[in-house]
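With one protein chain removed, the remaining protein chains of the complex are shown where they sit.
Now for subunit A:
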Amino acid sequence: MQSVARPRPVDEASRRAWDIAAQVVDPEIPVLTIEDLGVLRSVAVGEDGAVTVSLTPTYSGCPALEAMRDDVTSALHAAGYRSVAVELVLAPAWTTDWMSEDGKAKLREYGIAAPTGHSTVRPAGAVRLQLAVKCPRCSSLNTRELARFGSTSCKALYECRDCLEPFDYFKVL
């Protein structure tokens, strides 16, 4: 799975456009680029210079995707690309496994606990197992979930029982 996380193109022209698109950040979590998140799926520059960018949503209803789309378009326009098309691609479905290690480190520094463990869909009836989530502030593992649905689709709300601070956890999907 990880091998398809950040498929930076091999041809020179597309790679240059990729590097511009890859600098666009998540409007909700501005320390993460769309490349860190694994949302940027492909960038291709055609012979006529037209750029086609594919993005994939994190959660189906995530409104940040539309801001990312606009930001990718304007970043490429600003870099001189006249014709830019942004497509939405659903398959393969995004997973937190695609988040880069670099991205996870930036998340922790920003105060959001990074996803713990890998994405799986439970068989019916199986109990959801949650590995201990480390407090991004004091690194304690003595934390508890306050609410599974947090400030955005992708986060849950946690509390640290040692430093007593609440914090966001980027949940595994």
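Keep this in mind: a residue touches a chain if its C-beta (ideal position, glycine included) is under 8 Å from a C-beta of that chain, and two chains touch if they have at least 3 such contacts; residues count from 1.
Everything below uses one rule, namely that contacts and distances are computed from a predicted model.
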Expected UniProt protein name for the omitted chain (select from "Dipeptide/oligopeptide/nickel ABC transporter ATPase", "Heme chaperone HemW", "Phenylacetate-CoA oxygenase subunit PaaI" or "Acyl-CoA dehydrogenase family protein") would be "Phenylacetate-CoA oxygenase subunit PaaI"
Where A:23, A:100, A:119 or A:140 are the choices, the one touching the absent chain is A:119
Given A:87, A:102 or A:162, the residue that touches the chain left out of view is A:87
Logged for subunit A, residues touching the omitted partner chain are 50, 57, 59-63, 66, 69-71, 73-74, 77, 83-95, 119, 121-122, 124-125, 128, 146-153, 157, 171, 173
